[in-house]
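First comes the structure, then the notes that go with it.
Only one protein chain is missing from this complex, and each of the others stays in its spot.
Letters A and B name the chains as they come in the text, with residue numbers starting at 1 for each one.
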Amino acid sequence: MRSRAPQLLVAAVGILLVLTAFVPRPAPGAGNAWQGFFAYIDENFSVWFNIMAVFAFGLGAASLLGVHGGRVRRRGRDWPYSLATLLAFGVTLLVGLLKLGGPPGLTGDPADSASILGRIFAAVVSPLQASMFALLAFFVASASYRAFRVRTREASALLAAALVILIGRTPFGSALTQWLPEPLAFLRLERLSLWIVQVPNLAGQRAIMIGIALGVVAMSLRLILGLERGVLGKERP
Amino acid sequence: MSGGLHLSSSVEVWVGAALTLMVFSYLWRDNPFYKLAEHVFVGVSAAYVMVLGFWTTLWPNAIAKLWPGAARLTTPEAVEPTHDWALLLPVILGLLMLGRLHPRTVWLSRWPTAFAIGTSAGYNLVRYLRSDFLAQIHSGMTPSLIATTGGRLALGESLSHAILLGGTICGIVYFTYTRQHRGAWARVAGTGVLFMMVTFGTTFGYTVMARISLLVSRLHFLLGTWLGLI
Partner (left out) sequence: MTGTEHTAGSSRRATGLATLDRRWIYLALAAAIALSIVARIRFPDTPSPLVQAAYDRVETLPPGASIVMALDYSPSSRPELEPMAFAIARHAMLRGHRLILLSTWDTGNAMIARLCTEVLRREFPERREGEAWVALGYKSGNEMLINAIRQDFDSMYASDMEGRSCADLAVLAGVESLADCTLIVSLSSGTPGLKEWVLFAGDVTGVPVVGGSTGVGTPEFLPYFPRQIRGLLGGLKGAAEYEAALELGHPDFHQRTMAATDGMGPQAVAHSLIVLFIVLGNVGLLLQRRQRRGT
């Protein structure tokens, strides 16, 4: 019962929302009760989903507290870092929920640049997030040197496309091949790179997109029909 | 070049620069500075998401609509006069989601999970079918023979269209796993692999572009905003 009833909810919600795509939306003050019903669930199920998403954030935070709090209690490996996580979490949550600094009282944007949360964002979140991702530039450079080798026909195709894009999408691309005469202008790197992006790349991307779409449709159907039960968790023995 | 150091006097900039250098220190090897920065990042980010979720969505879209008096604290100019009791349902479902935190109450979290899965499955089925399947087939069905304004064959453009159509079909053949790739079918699938490789090469080129942009911006911050060298 505990897993069958939620499974019925998945099916009911899924089927109703599929049907909304086929029921025309009534004009204000017009339409029958069924149209009104489907318009209501189409709009409100999304709103409800958005509200529930906030509780999911809470769940994630509770999980984070559990993992790092446990490590600090047990004095486990690297526990001082976990303590730093907990402190950073606690301070940010406190100043954010109390909207300290910034607009008066509880009004205004919680992340206003004058608020403490806004300043934490500018001084901590922003540089840390940007730097973490900027690190990848170094790893990409290293990978280019170590792993990008012409070993097979397929690898050569990959390498050739990457090289043309890398140079063709910079101003050097135009400068390097500008001398090519008009009949051979299609070989100019900036044009060649655009051609690769818009023809062979597009062919591959479209095949991938169609493949993924079929996968999503199949998976959605399996979920609605109750063929994918694991997603709701295991029944307790 | 403006010449000489003009160090920033902003505390935020100094903290940002220190954290940037702590993260970049990982390039040398894993070290306590990097680990500290990483752990602080996790803590601050998790709390930031929660705070934003609470003040931008839970409060104005649920609490303030259930009890309009609450809206006076945050948005005194936008207080709605009526109670929308239907919103109790997502709030209750959201609270049930927290049941996952204890083994004895995990079963309660199946209800909100079921609602979320049903909503996503219901919408995704239709949206993906329409935009990523039918619309793509529609977009792919372009004539391969293109004429110029003078009525002659536009060779280059026609060739490109033919390659686009052929490449898409070969790619789809490659993704067809229900039939063994043998003989002519294998050759078509092999051509599809080549198109995939060009796709991945293009993606790699664009990925490099993206990552370099981020590094340029970080170095701009260190050299310009922090040190005042530019």
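FYI, a contact is a pair of C-beta atoms (placed from the backbone, for glycine too) under 8 Å apart; a residue touches a chain by one contact, two chains touch by 3 or more.
Predicted model, so just to flag it, every value in this text is computed and none were measured.
Engineer: Which one touches the absent chain: A:130, A:192 or A:224?
Structural biologist: Missing-chain contact among the listed residues: A:130.
Engineer: Looking at A:12, A:39 or A:180, which makes contact with the chain not pictured?
Structural biologist: Final answer for the missing-chain contact: A:39.
Engineer: Touching the hidden chain in the complete assembly: which of B:34, B:128 or B:226 does that?
Structural biologist: The one listed residue touching the chain not shown is B:128.
Engineer: Since one chain has been left out of the picture, which residues of chain B touch it in the full complex?
Structural biologist: 1, 27-28, 48-49, 52-53, 56-57, 60-61, 64, 74-78, 80, 119, 123, 127-128, 130-132, 135-136, 138-139, 199, 202-203, 206-217, 219-220, 223-224, 229-230
Engineer: Contact with the hidden chain only, please: which chain A residues?
Structural biologist: 25, 39, 42-44, 46-47, 49-51, 53-54, 57, 103, 107-113, 118, 121-122, 125-127, 129-130, 132-133, 137-138, 140-142, 144-151, 159, 162-163, 166-167, 169-172, 194, 197-198, 201-202, 205-206, 208-209
Quick note on the criterion: only the chains that are shown with their structure count from here on.
Engineer: Residue numbers of chain B touching chain A in their complex, please.
Structural biologist: Residues in contact with chain A: 11-13, 15-17, 19-20, 23-24, 26-27, 35-58, 61-62, 73-76, 86-87, 89-91, 93-95, 97-98, 100-101, 103, 106-107, 109-126, 128-129, 131-133, 136-137, 139-140, 156, 160, 163-168, 170-172, 174-175, 192-209, 211-212, 214-215, 217-218, 221.
Engineer: Would you mind writing out the residues of chain A in touch with chain B in their complex?
Structural biologist: Within the complex, chain A contacts chain B at residues 2-3, 6-7, 9-18, 20-21, 44-64, 66, 68, 78, 81-82, 84-93, 96-97, 99, 105-107, 110-111, 117, 119-138, 140, 144, 153-155, 157-166, 169, 186, 193, 195-214, 216-217, 219-221, 223-224, 231-233, 236.
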